[in-house]
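One chain of protein is taken out of this complex; the other chains stay put.
Labels A and B are assigned to the chains in the order they are written; within every chain, residues are numbered from 1.
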Amino acid sequence: MASVTLQGVTKAFGKVTAVEEVSLDVQDKEFLVLVGPSGCGKTTILRLIAGLETPTAGDIQIGQRRVNELSPKDRDVAMVFQSYALYPHMSVHDNIGFGLKMRHVPRPEIDRRVGEAAELLDILPLLKRKPRELSGGERQRVALARAVVREPQVFLMDEPLSNLDAKLRVQTRAELVKLQRRLQATVIYVTHDQMEAMTMADRIALLRNGRLQQVDTPQRVYDAPTNLFVAGFTGSPGMNFLRGRVLAEGESIVLDAGILHLPLVGDLARVAAGAVGREVVVGVRPEEIRDAGSAPPGPRWGSFRARVDLVEPLGSEKLLHLIAQGQSLVARVDPRMPAAPGDELAFVVDPLQINLYDAETEQALG
Amino acid sequence: MLFPFYWMVVTAFKDLEEASAFPPTLWPSEWHPENFLTAWGMAPFGRYFVNTILVAGLQTTAVLLTSALAAYALARIDFKGKNLVFVAFLATLMIPFEVTLVPNFVILKTLQWYNTYLALIVPWGTSVFAIFLLRQFFLSIPKDLYDAAEIDGCSRFQFLWRIALPLSTPALVTIALLSFLGGWNALLWPLIVTGSAEMRLLQVGLSAFQSEARVQYHLWMAAATFTTAPVIVAYFFAQRHFIQSVSGSGLKG
Partner (left out) sequence: MSLQSPVAAYAGTPWRLPKALRETALGYAYVLPAFAILLGFHFLPIFYAFYISLFNWRIRQGPFVGLENYQSAVSNPEFWESLKVTFYYALGVIPAHLVLSFLIAYALFQQIRGRGLYRVLYFLPYMTATVAAALVWRWIFHSQYGILNLALDKIAIGPQEWLLEPRGVVELVLGALGVAAPEWAAGPSLALLSVIIFTVWHGLGFGVVIMLAGLSNISGEVYDAARVDGAEGWALMRHITLPLLSPTLFFLVIVSTIGAFQSFNSIYIMTDPDHGGPLGTTRNATMYIFQNFFEYTRLGYASAVAFVLFVIVLALTIFQMRVLGPRVHYQ
């Protein structure tokens, strides 16, 4: 296995720049997920690493080797496609073994390695079948086996789970992570589903319009999004945003966001001190808007009243759509909290659990 | 619809007297299977068959090769001037056969190909219809498959050979059948570019036999029977392929 390094990689298709100045280090044995909305350039990055596209500028290294000019077959990478891209006219065995055959691996060794890969993915009984005789899940396993059998330096996966039904997707998600641990594989995985990114990744790389927004562990990305876009993209439902202003009230730094009036503490106060008088956007995760009745508020917590507009019970939790002074908010609360549309309730927010962004640059303060 | 076939076979078994009697008989009063041997012996039909199979076979092979390559380039390779090439190919469909007859004859004379197999085969060694049909098939192969093969280490040519062509078998069968039939049925072109009897193709031979056998109608019918028999037998064995091929030509062509 190997590390992958992108240095200032840009890819333009005619006038459209799909990937712009992306620099990224993927560690050996790391599971890195490229995530972002469709058209953000994540698949292009994967194809650049695979060698299916040539970068307009920048360098790509696999291991310690610069691979810019190498064709895909010389890069020693394997790829799993969203559509699986199985060869319809070949048996499962031949599908898995095709890459080895193209590299002139001797026949007995092909058979042995295909057997091993098939066993690993639990598809031994399917080896003689044709792709059209397989279910969606089985095809997905064959596509994985085709990558595994090559024992490549890097696995590239392009939304490999998106064609599976919801239940199978969750199950395969876990299996894929286990497989990666077992093979000690470097995996670069593309998805548009932030849930998939959160659950599988060692690190997440978030993209927007061809530019890298943030590369960090899932928890860091969730807790401290570097800008408004990342903040809004992660989590479901997304973060609540309120417009406000940073004020200096005597000794303390205070945030005034209309419904919410909070004294800032700790790091946030230090960061906000430089932004006194400026317009900011306050980000509050839905689970950080708490029921004033059940949560014992800390000493400097802020509070506000809001009317319940809609209740979405999800079993393990409850989503409340709130309206406070014309401002819409979503709160994620305990399912046992009594709340019905039209109720006027009190909520509290911990000032340590909010994020502040410059309203103009949309970047996190600090 | 089928009466002419019946009438052909029945007449082929009559003797001259019965064949040219009026009113004709619907069933031979005496069976004369030796007519077939007589007709076969009157002209080098064996040679005609060999020539035809050779020419139609090579022509079909050439059509498959040239059109597969061209269709692949038009479908999967990005090259400058591709659209122009495509339009040029399309334009040749509008050219009636007659207008190229004389110039091609002169060209072949100049090349000293007159009365050779080359003259029979090379000008028909590709087919715009085949190129279009295959191009359609190649375009319908998902791009992912192409990328997967590239990562698996396939070159362009290997992809064509190992993936694109096996996936286009229906189109290849169509092209092979239609192009072989085209070669088998050709009359005007071989009539013009060949001169000697040993270079004749089947249809030219049969047409010449008509005057060679004069008014021996039962021998006409015998010769017509044994020249059509191979195709008809093949047709009944593989009629599904034949019919699907032609249906396909209408839908995609």
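Couple of notes before you dig in:
The criterion applied here is as follows: a contact is a pair of C-beta atoms (placed from the backbone, for glycine too) under 8 Å apart; a residue touches a chain by one contact, two chains touch by 3 or more.
Just so it is clear, the model here is predicted, and its values are computed rather than measured.
Contact with the undisplayed chain is limited, among B:45, B:159 or B:184, to B:184. Checked against the hidden chain, the listed residues B:131, B:148, B:172 or B:199 yield one contact partner: B:131.
Here the missing chain is touched by one residue of A:151, A:291, A:309 or A:343, and it is A:151. Summary of contacts with the chain left out: across B:43, B:58, B:199 or B:221, the touching residue is B:221. Where subunit B meets the omitted chain, the residues involved are 1-2, 4-5, 7-8, 11, 19-24, 65-67, 69-70, 72-74, 77-82, 85, 88-89, 91-92, 94-107, 122-123, 125-126, 128, 131, 156, 181, 184-185, 187-188, 191-192, 202-203, 206-207, 210, 217, 220-221, 223-224, 227-228, 231-232, 235-236, 239, 242-243, 246-247, 250-251, 253.
Definition applied: only the chains that are shown with their structure count from here on.
With centres defined as mean CA coordinates, subunit B is found 59 Å away from subunit A.
Within the complex, the subunit A residues that touch subunit B are 47, 50-52, 71-73, 77-79, 81-85, 87-89, 98-99, 102-103, 146. Across the interface of their complex, subunit A is touched by residues 142, 144-145, 147-154, 158, 163, 166-167 of subunit B.
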